[in-house]
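Here it is, the structure in full.
Removed from the display is one protein chain of the complex; every other protein chain stays in position.
Up next, chain A:
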Amino acid sequence: MSQPVLDVSDVDKNFGGLRALSNINLQIKQGTTHAIIGPNGAGKSTLLNVCIGRLPPDRGAVIFNSDVITGRQPHEINQMGVVRVFQTPAIFPDLSVKQNVMLPAFAKRDGAFRLNMMQAVADQRQLESEAEHWLEDVGLLSHQHQLVGSLSRGDKRRLELAMGLIQKPRLLLLDEPTAGMSRHDTNTTIELLKKIKLRGMTEVIIEHDMHVVFSLADRISVLAQGQIIAEGTPEEIRGNPKVQEAYLGGTQV
């Protein structure tokens, strides 16, 4: 049994009196897609925030490839290869679509900060071609010169995805990657994520759309009120009465 890529152990997080996460244990294995589902307010996004260093946990630790990443700066965690795709598109409105994708590639190339003025000022062709490649994959190449403010919400989500993928992450955290997309775009995104998975990418995905979850996930964890109430393969989760009561609402999916 190999070492898990991401190991969340005994994590607690409180917001005032609210217990957002309690005693979370989660192991994610290399090359798998792990879905986290649960009702709104279950603590899914909080869990991702703890993983990328946005929120410090009150107790416990997050270990990525046997390095403890709790307490590190967000940019350090990103440079180690943990990349998050945000739920609400957090893009740079003053830049064009292509520049938005070039930026993470620039971060990847030059690290968190390297004062290499000559290269930083002169060379952008390589970044541009990289950006075009990924924009083509998410189907935004024809929009590359637009300012991102004029994109639709679904297109912004796809842009977010390209911004994550261009960094060639070792662990990709996806926060509802298909929310706000049409059925057609959702299916395209599923295909894209499957393709990436074949290249050996490890993915953690938060999703409400069960169609997406059951087409992608190898394992599913169910989160409710800050606790993991079930974990297993999609078949096991589908058949679990506790999950049906808490989340799937008793209906067969």
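The criterion applied here is as follows: a residue touches a chain if its C-beta (ideal position, glycine included) is under 8 Å from a C-beta of that chain, and two chains touch if they have at least 3 such contacts; residues count from 1.
Just so it is clear, contacts and distances are computed from a predicted model.
The UniProt record for the undisplayed chain lists the protein name "Branched-chain amino acid ABC transporter permease", from the options "YeeE/YedE family protein", "HSP20 family protein", "Heme exporter protein B" or "Branched-chain amino acid ABC transporter permease". Touch with the chain omitted from the figure is made, among A:Thr70, A:Gln99 or A:Thr189, by A:Gln99.
Looking at A:Lys108, A:Arg157 or A:Arg219, the residue that reaches the missing chain in the full complex is A:Lys108. Residue A:Met163 is the one among A:Ile37, A:Val97 or A:Met163 that touches the chain missing from this view. By the touch criterion stated above, the residues of chain A touching the omitted chain are 52, 54, 73-75, 78-79, 83-84, 86, 90-95, 99, 102-104, 106-108, 110-113, 115, 117, 120-125, 127-128, 163, 167.
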